[in-house]
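Removed: one protein chain of the complex. Kept in place: all other protein chains.
Letters are used for the chains, namely A, B, C, D and E, taken in the order the chains are written, and counting of residues starts over at 1 for each.
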Amino acid sequence: MAPDTVERLAGVTTATVSMQLLKRGITACYMRGVAALAPGARLVGPAYTLRYVPMREDLAPLAQLGDADNAARRAIEECPAGAVLVCDARGVTDSGTIGDILLLRLARRGVAGVVSDGGVRDVAACREVGLPVFCAGPAAPASPSAHVPADLEAPIACGGVAVLPGDVLVGDEDGVVVIPAALAEEVARDAVEQEDIEAFIALLVGQGRPVIGTYPPTDAIRGEHRRWVEAGRPDTW
Amino acid sequence: MAPDTVERLAGVTTATVSMQLLKRGITACYMRGVAALAPGARLVGPAYTLRYVPMREDLAPLAQLGDADNAARRAIEECPAGAVLVCDARGVTDSGTIGDILLLRLARRGVAGVVSDGGVRDVAACREVGLPVFCAGPAAPASPSAHVPADLEAPIACGGVAVLPGDVLVGDEDGVVVIPAALAEEVARDAVEQEDIEAFIALLVGQGRPVIGTYPPTDAIRGEHRRWVEAGRPDTW
Amino acid sequence: MAPDTVERLAGVTTATVSMQLLKRGITACYMRGVAALAPGARLVGPAYTLRYVPMREDLAPLAQLGDADNAARRAIEECPAGAVLVCDARGVTDSGTIGDILLLRLARRGVAGVVSDGGVRDVAACREVGLPVFCAGPAAPASPSAHVPADLEAPIACGGVAVLPGDVLVGDEDGVVVIPAALAEEVARDAVEQEDIEAFIALLVGQGRPVIGTYPPTDAIRGEHRRWVEAGRPDTW
Amino acid sequence: MAPDTVERLAGVTTATVSMQLLKRGITACYMRGVAALAPGARLVGPAYTLRYVPMREDLAPLAQLGDADNAARRAIEECPAGAVLVCDARGVTDSGTIGDILLLRLARRGVAGVVSDGGVRDVAACREVGLPVFCAGPAAPASPSAHVPADLEAPIACGGVAVLPGDVLVGDEDGVVVIPAALAEEVARDAVEQEDIEAFIALLVGQGRPVIGTYPPTDAIRGEHRRWVEAGRPDTW
Amino acid sequence: MAPDTVERLAGVTTATVSMQLLKRGITACYMRGVAALAPGARLVGPAYTLRYVPMREDLAPLAQLGDADNAARRAIEECPAGAVLVCDARGVTDSGTIGDILLLRLARRGVAGVVSDGGVRDVAACREVGLPVFCAGPAAPASPSAHVPADLEAPIACGGVAVLPGDVLVGDEDGVVVIPAALAEEVARDAVEQEDIEAFIALLVGQGRPVIGTYPPTDAIRGEHRRWVEAGRPDTW
Partner (left out) sequence: MAPDTVERLAGVTTATVSMQLLKRGITACYMRGVAALAPGARLVGPAYTLRYVPMREDLAPLAQLGDADNAARRAIEECPAGAVLVCDARGVTDSGTIGDILLLRLARRGVAGVVSDGGVRDVAACREVGLPVFCAGPAAPASPSAHVPADLEAPIACGGVAVLPGDVLVGDEDGVVVIPAALAEEVARDAVEQEDIEAFIALLVGQGRPVIGTYPPTDAIRGEHRRWVEAGRPDTW
């Protein structure tokens, strides 16, 4: 992924990204039931995936973080800097898939953030760590209460959306959108352009223009937008 | 609707309004799964309704805001000042029924607010617009991902409650309550009175009175309340 | 319950408490769908239980707070100081099981807080009362819209967890955990110790230690922790 | 309850019974998610209630049928002949609240049937017992996997409906309806009459009459019905 | 709609129809939670739509079938012969949208069947009427317990799918699929062809052919199929 792709996506909203994907025929990209843990959180990065299967009492030893083969434990040390740790927790909301100490380690290692369709524990401490976390909400119990780690870097489901390792995740207050890796660059480019036009439209609408003929942008509006850009983006128009 | 009805309802809570409706035998008035987007939001106004049906790929052209017959687009320009735009989105939480630019236009036009049992997109920008919005929560995808506009000003379901055009909606931090148009005036009047008595009861309970014999108010308490009012509503009693 | 048990539990998180219970083979202790009404709320105390059954129109008189036999009304005056009023509302989210005036009375009487798997009404006023409340969220309608009080101090279900009178509830931003009365003392003691070790581990991880070999704590880490304690808990290690 | 009340209710449908309750202002009478285990099952009788709370590992001994204080075990031997054992299983579908051996004992003791909003285990064997069972469906695990018996003959919730000991339950292929004890006699009487009129209306509609002016019955139709009855209920009219 | 379109669709499965729609880019065509009331039921016909909104106590008079403006009552007499009455009941499962007498009238009038995403009451009697009914299952209470009729022949949602008046519905044991009116003819034609090829493939697989290279049909299989047809569709190949 080109470095400026991450940079561009860091400046646009998930609403814009999902619109760019819709224009490319992709609707199955928005995670259900996954929200930012802290107000104002923003997230961009390629996915590193961790998959859980349901707890079963005979598998309990494998669920312990102390176990050397525990995939969740390996994820904490192996998720690359800049990547997003994405957890498939089958949408189970009453168990925490990660807590503050592991999150602190991820932050130290330069990981970009965490996305889980399960819960997160010790959320007060997690927010202090500062790493962006998107999840199903707080949940006090540790992951072995509901989960056994199954594998790393396989395709997963998260929030009802397929996530392949390397797909690009973007998160903000509207939630999390998954961009197929092959589309990340063009989506980033067009999303930036879309937001620029929409800033101009918001200016017009704020000044009293009706939306009909203005939004979505017609060719006339696109032309007007270009002139506005050439004019140095003045505050009124 | 008498102008002071809106004014009175603006000063009472949905808890009080729903109690007044319960006293009149109406329980099916509280929207499920619909909450204020911004803390402290308050909303009062008559309903202007917009109904969506599910997206179907062959109907996609009708779902585009650029389409001249698009009912959602007309709603933005036709919802009267002072009214509340109420959207029947069938409780679908993972698609946004409105976004910041359309909301800005509604604000400019003097609309009182928006209620939807679907999602809202670009919630950060929406909150800056300042118009009260009550919905199922944030959702990045645009409405064509899940919805096709069907009609305007028909009876709808929103949050599991029937809403007829002209019914009066009241919203606060507890959610949204629908008042049948014919009852709005008397509910407004009695709700103001109920809150006045309850302010007095809260004073008493704060000073140590038990609730038995005090709340709900007996005739004795109602008499005591009248004396308290005549005494100029002193801070202690 | 020993007085210092409450004191100890007041200083630990529900994440830690649920881990101590998991170590004792108890997983069915975390309430689903029950969260703090106000940010930062914390709660500890023994349970005093109130059970509702569904509203049925012929039972409506029993649901009125004015009725002398109303169990909900008695709960407000009889729940002991220091105890937590725990309401079994069958997870019904669209009716309020308690409102601000009753909450104010509970606060005056020294009750420790309220837990309900139903809604709470007039949440803005409830937050001003200051008593910790954990519930399914705001709901404007009064309890008779959905509930009839059934009994006091019976075993109940709340948030999918069994609560017996006298069980100890702990609540924080992660939700509410139920500690069986017989385990409260040992859980309190071990939870305090666990948090002390984890504070040390967080210090290490913050300084760059990997989690493997550090967390969960090995014997070596426990030894290192003891030395850190003996050294007066220095800020770096 | 008058003996002919049971007899009358045995001959009418739950559709008719719920209509009679609706006419008396009672809508909260129909159990959600509770259906007959065997095709053609019919059930009538007064309720004998058993309440479960959620399994919690420390309460497991109380959940064992071998325990002398186990309320579920007592229910099997104490539920009166002619009564219906009604179980509050909180709508948990993946655990069986009763199995074939206990059902066989109930049948031997002359109990009228079983209603549960939880599952039933060993359903193939249960059907051979022949006692009418209405439940959430089959579920292999025994009740201790999810439940601990709490008490007998208390008011309960079952299928979202309040059931008081002595209320009359009627079940058929449409599900289960609860008749408040005080209304059973009049509902039984009027239900029989309603079904007689509807049999006449079905005859008319079968012969080509439109429903407008026929159903629901007008006074003219009621008069025609009386003449039809006087004429000895002929097959054509 | 060409008469032979109905005839063709009567001979194919909903599995095949949904595949033909998928090939045309239409996935949002299968109703969720809607199943045949009687085993072996089959249904084909154009949609005639009836929309309900939620019951609200002040609207109760409009919900009575005796009311002259009641849309549900008009639907029974106005739904054309050959058409399917499709009811938008918002997926509410605990109220019956239709019962045996109204169904009998529809049968007499030559209506093709009924589809509802709500319940149906008096299902035993309904099955005897013989008209195909697809619904959410049995439900004893009459529709006024949950619904008020809103309008006829508007676009609706049913089972999560948009249904426009005139769209063609096909139902069998797999459920109900909606074919947009404009596609009905070509879908009918290609569905018949698909089933013919699949009958041949089933013959081959039954004789031991692997599915790889056989199903989905390659060009070679299509050629082989043509020869089989020319050979008079022999029982072995």
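Everything that follows uses one rule, which is that a residue touches a chain if its C-beta (ideal position, glycine included) is under 8 Å from a C-beta of that chain, and two chains touch if they have at least 3 such contacts.
Computed from a predicted structure; not experimentally measured.
The hidden chain, counted over the whole complex, makes contact with A, D, E.
Residue in contact with the omitted chain (choice from A:Ala2, A:Ala81 or A:Ala182): A:Ala182.
Which of E:Val44, E:Val163 or E:Ile201 touches the hidden chain is settled by the complete complex: it is E:Ile201. Check D:Gly33, D:Pro54 or D:Gly99 against the missing chain and you find that the one touching it is D:Gly99. Listed by residue number, the positions of chain A touching the unshown chain are 25-29, 53-59, 90, 148, 150-151, 154-157, 160-164, 178, 180, 182-183.
One chain is missing from the display, and on chain D it is touched by residues 64-66, 73, 76-77, 93-94, 96, 99-102, 104-105, 108, 121-125, 137-142, 144-145. The chain not displayed touches chain E at residues 13-15, 17-19, 22, 27, 29-30, 32, 35, 40, 160, 172-175, 177, 198, 201-202, 205-206, 208, 210-212, 215-216, 218.
In this text, only the chains that are shown with their structure count from here on.
Chain copies chain B and chain C are related through a rotation whose angle, from the C-alpha fit, is 120° to the nearest 5.
Rounded to whole angstrom, the centroid-to-centroid distance between chain B and chain D, based on C-alpha atoms, equals 39 Å.
Centre-to-centre separation between chain B and chain E, using Cα means, comes to 37 Å.
In chain D, the positions touching at least two other chains are 27, 29, 160.
An unclassified topology is adopted by the chain contact network, corresponding to no line, ring, star or complete arrangement.
By the definition given earlier, chain contacts exist for A-B, A-C, B-C, B-E, C-D, D-E.
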